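Input: a single structure, listed below in structure tokens.
Removed from the display is one protein chain of the complex; every other protein chain stays in position.
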Amino acid sequence: MNTVYSIVDSIRYEGPQSSNRLAYRWYDAQRVVLGKPLVEWLRPAACYWHNFCWAGQDPFALGGNLFERPWFSGEPLAAAQMKLDAAFDFFQRLNMPFWCFHDRDVAPEGTTLRESNAYLDAVLERAALKMQDSGVQLLWGTANLFSHGRYMGGAATNPDPEVFAYAAAQVKHVLEWTQRLNGANYVLWGGREGYETLLNTRLAAELDHYGRFLAAVVEHKHKIGFKGTLLIEPKPQEPTKHQYDYDSATVYGFLKRYGLEGEVKVNLEVNHATLAGHSFEHEVATAAALGILGSIDANRGDEQLGWDTDQFPNNHVALVPAMLEIIRYGGLGAGGMNFDAKVRRQSIEPTDQLEGHIGGLDTLARAFLCAAALHESGELDRAVDERYSGWSGELGRHIEAGASLDDLASRVHQLGLSPQPRSGRQERLENLVNRYI
Amino acid sequence: MNTVYSIVDSIRYEGPQSSNRLAYRWYDAQRVVLGKPLVEWLRPAACYWHNFCWAGQDPFALGGNLFERPWFSGEPLAAAQMKLDAAFDFFQRLNMPFWCFHDRDVAPEGTTLRESNAYLDAVLERAALKMQDSGVQLLWGTANLFSHGRYMGGAATNPDPEVFAYAAAQVKHVLEWTQRLNGANYVLWGGREGYETLLNTRLAAELDHYGRFLAAVVEHKHKIGFKGTLLIEPKPQEPTKHQYDYDSATVYGFLKRYGLEGEVKVNLEVNHATLAGHSFEHEVATAAALGILGSIDANRGDEQLGWDTDQFPNNHVALVPAMLEIIRYGGLGAGGMNFDAKVRRQSIEPTDQLEGHIGGLDTLARAFLCAAALHESGELDRAVDERYSGWSGELGRHIEAGASLDDLASRVHQLGLSPQPRSGRQERLENLVNRYI
Amino acid sequence: MNTVYSIVDSIRYEGPQSSNRLAYRWYDAQRVVLGKPLVEWLRPAACYWHNFCWAGQDPFALGGNLFERPWFSGEPLAAAQMKLDAAFDFFQRLNMPFWCFHDRDVAPEGTTLRESNAYLDAVLERAALKMQDSGVQLLWGTANLFSHGRYMGGAATNPDPEVFAYAAAQVKHVLEWTQRLNGANYVLWGGREGYETLLNTRLAAELDHYGRFLAAVVEHKHKIGFKGTLLIEPKPQEPTKHQYDYDSATVYGFLKRYGLEGEVKVNLEVNHATLAGHSFEHEVATAAALGILGSIDANRGDEQLGWDTDQFPNNHVALVPAMLEIIRYGGLGAGGMNFDAKVRRQSIEPTDQLEGHIGGLDTLARAFLCAAALHESGELDRAVDERYSGWSGELGRHIEAGASLDDLASRVHQLGLSPQPRSGRQERLENLVNRYI
Partner (left out) sequence: MNTVYSIVDSIRYEGPQSSNRLAYRWYDAQRVVLGKPLVEWLRPAACYWHNFCWAGQDPFALGGNLFERPWFSGEPLAAAQMKLDAAFDFFQRLNMPFWCFHDRDVAPEGTTLRESNAYLDAVLERAALKMQDSGVQLLWGTANLFSHGRYMGGAATNPDPEVFAYAAAQVKHVLEWTQRLNGANYVLWGGREGYETLLNTRLAAELDHYGRFLAAVVEHKHKIGFKGTLLIEPKPQEPTKHQYDYDSATVYGFLKRYGLEGEVKVNLEVNHATLAGHSFEHEVATAAALGILGSIDANRGDEQLGWDTDQFPNNHVALVPAMLEIIRYGGLGAGGMNFDAKVRRQSIEPTDQLEGHIGGLDTLARAFLCAAALHESGELDRAVDERYSGWSGELGRHIEAGASLDDLASRVHQLGLSPQPRSGRQERLENLVNRYI
């Protein structure tokens, strides 16, 4: 099954001057930056679904399959094993340290959950060996609770409690496999946890059910002793009209409502942020401020398109602010940067997938290096410290300690306070950042 | 000062067949609907700022003043009193039961806060008499913490703690006046509580300062014994790039973070909802589900424009779903429906303002009547009950009581659960709603 | 094959008071309005693709088939004939006077174009009989130049001229069939005539090729004597990043560039208008002003979603302005109103499709009746005439006759012209429209 990529050996770092399109120009994995190898900051991953399951169908069902893969036909379990071989060959060629999967990506769905689990067991047993042989590690696993018809109206938030039960059983199995494969995280993406129309929806009840579901997952994690991080992946809409995990701030409120804010973090996707009307750095900064920043789905959207295009990142300048937030947060911990990205539909050659990942990983690396240099200089931090310096003074400390309106009004009147505006220096800071790019 | 509207007497209800453009066709204030007069469901208000302060400047500073009002020139305090007369004349002609104001709408800003307060006192003393004479009540008061240059970088979230103190002092004064005028609510709109660029912003510290500010307002409310509701008004951006009160779900998380969710509700504006990427009914339903629905700023945006156009509502069909959520919530309590709406810039005649409010109030009334009839029929509720009926069964109750993943997985396997999708009936329900329109 | 809808007889008009969900409440086909039966104004059509080809797949490939139709399996040609029976049964039950199709909707694709044509011939021969028996007429036919892999990079604008040739051959066959079936129009939808990235695109050359393609279609139309109208269907993006037929104004410029503005009109879709950043009434008014208004694809988008949701219209108020433009234009001529609309994915019962069409057609009828009454009153037209009355005066006529800058400057100076703004009366006119709703 190495035929499709057999033209290339492993992709290696060759430096910015290289014109080899099958080499990294910026991703120098072992280069030490801010005290750690670059690979430990980025912890990059390739995903299973876009690379090995998607057949190039058009979004919007306006075009059929374009990609020919040998495992798209034949006996399902044998095809799944063939797909697994191709996937690990791909990960290794890219020197990608991590991978990610949904249960239904790696193994076929059976006619009963028991049969589906057996299929999954068969493929993941072999995946465990592949991981051991190759050294590729699992960034996260997840259960697909959105493709099958039973989930059309939600999984945890389905109007039918049998669907809740089925989803719970499915998550149990994948969570346990994620533990067994030493997954660093387990992700819950609520692509159907939302509504199509409020007319047929009990919003409050669905939120409660979703909270209960998540609590059950947390309980099970502790019961089995899984050490990884549980992650919710926010997305505002698509496939449903509205999803409950709209963005970081919404997920935070949800976690607080159900007392889970210490147990669950977020997996933030660039394109999901922009669909929610936010910059990616906003989502990262918000999650960091709220203490729930977990992991990253690295990709980019299209500024003119209103859906999740899942393109590879290719503009490092645009990613520097988010990288800076990650550095300030101390890195992603158990999280990483998974390429939830796919080649464009017209990119029908297998090598296009390699080049997509190479360009994407170089973009992440270059953005990180810029942000690290900026951070190391301290120039930006000094400017911000200066701007907020008043909060280190007596009045600032007094306010933070809980001053009352009466007290503050007295001060204003007695001291004749008349605060004067000072420039926010936005252009200066933007130029400063560009000096490190 | 009655000259501008002197052509009309008070606006009265004449019924749907009336072709009098200075009459209500749907707003029959005393008509009893679902057990209460319509006016008690809607509690409509006219606002001060759009009607008496805005001079028809172009947004985007591309066009100058167009509206000529006698109070736009002259000695500031005398002009403010003239404006007050015109405002109450206007409220009375419309038979509008409520009004709303910012401190800087009704009285000029002085060179010190003490002087500003004195101006405000002078005008509001007279407003109190006007209210007594006319019977017009105060839906809410608020402090303008966004227009003056000192607030350019935020009020509670300013990098300078002196600005926090100044804002606190200003809110104290307006909150106390709101109490004295028997205001039903006090609103905080955080139009500058956000950022222009993350490059110069300490997000986490600003959130904490904002939380502290709000806590101080809550404490002062209790200290002075104000019985009204404190309301935050969510808006995603505009005037800043990002505001911390983005939408209902974000405000809920913020309130939970600072332990204020039992103290503060939201004032939801239609156009703010749509700018945040939500339908208005979504914001209403979300706030209702989270228990923080407080009041409404009634207007509409333009579907093609990306800013807050604050137009009068004119499509009752579009408002029926939100009205239905309000009815299910039991009404707005102390809240109401304030026309945060302005005539278009080319509508330079004073009568245009009357007609804007008449059309807007008729639209609210008509939407409410449709929603009430639909609610009374029970047809929609029965369809939703049927859809969720499984949650009243044994499995549903078991799950809600806290079933574990292990337990649910056992059930799935033992009972061979294989839940079957059932139609969500969206088109049928949409047609059903249209039967009541 | 009547099993799926066998529970219902033909759908009939029962009037606004009817609570029968399988009856029309507003669509009274033979009611004479403005001198013509309603059916002749609307000329409604049901489409083949959404109703009989779509299997309920999720957009975004996040969910599989949900709809079970007997013709989704089995020998392809026999299945196509079974599908045809179901389609005409559906059209007749709805009393839908028109239908629309793509070649690949009605018949399978063969391994060569000759074989595909033979399949199409076989099914359309039978369709001709069905049309004769049922009285259902063809609003338009079209060739699917977007689903097959050969079209992934465009049809007329493909980088490979062989694809252009293949598309030309395909259009020839469908255009001739459209003529034979007495189709009132022939549609070209350029879903792949655009680009994914400018990096690999020769924009000017592709425009020229597209112009040449369209000219060849025009020439062929005249050669074979087809009397129907050729229509281009604008859409801004989706499935490609950018499509050349962005909106009405863009198509007009394109037609002018290639000298085809007298030969081709536009088929305007509501949801395509909104994706292009326009109101639907804007697109209709623009096409009318430019003389290229041809036909309508009736549906609605979702204001919060950035893709083509193709929902059934359900808000008649929103459609009144567009209906008014159509009335002023004198109706759509050979055009009609095709429901390019599909039920939501969770609406898995066949009856949902009937109810979608019933609600949609009632919405169109109700909107048209409101617009007709408004038009008949003359109230709106009088207001607009008054606003522009200056253009009937001497100065207006002088300007329209071609006055020079020098001449006009002299007048301004000599007459001391100082034009005064007059209210645009937007709120008054909005209220006026609501009196007819």
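Chains: A, B and C, in written order; residue numbering restarts at 1 for each.
Criterion: a contact is a pair of C-beta atoms (placed from the backbone, for glycine too) under 8 Å apart; a residue touches a chain by one contact, two chains touch by 3 or more.
Because the structure is a prediction, the values reported are computed rather than measured.
From the options C:71, C:119 or C:166, the residue with contact to the chain not on display is C:166.
The chain not shown here is touched by just one of B:58, B:75, B:125 or B:381, and that residue is B:58.
Although one chain is not drawn, the whole complex shows that of B:44, B:191 or B:253 it is B:191 that touches it. Residues of chain A that touch the chain left out of the display are 19, 21, 25, 66, 274, 277-279, 282, 303-304, 312, 314-318, 343-344, 346-349, 352, 355-356, 358-359, 362-363, 421-428, 430-435.
The chain not shown here touches chain B at positions 54, 57-66, 146-149, 151-153, 191, 196-197, 237-239, 241-242, 275, 302, 304-308, 344-346, 348.
Looking at chain C, the residues touching the absent chain are 112-114, 149-150, 152-153, 158-166, 168-169, 171-173, 175, 196-205, 207-209, 212, 215-217, 219-220, 223, 236, 242, 246-247, 249-250, 252-254, 256-257, 276-279, 281-282, 285-286, 288-290, 321, 325, 380, 383-384, 387-388, 390-391, 393, 395-396, 399-400, 402-406, 408-409, 411-413, 416-422, 424-426, 429-430, 433.
By definition in this document, only the chains that are shown with their structure count from here on.
Distance from the chain B centre to the chain C centre is 39 Å, each centre being the mean of its Cα atoms.
Centre-to-centre, using mean CA coordinates, chain A is 35 Å away from chain B.
Residues of chain C in contact with two or more other chains: 66, 304, 344, 346, 348.
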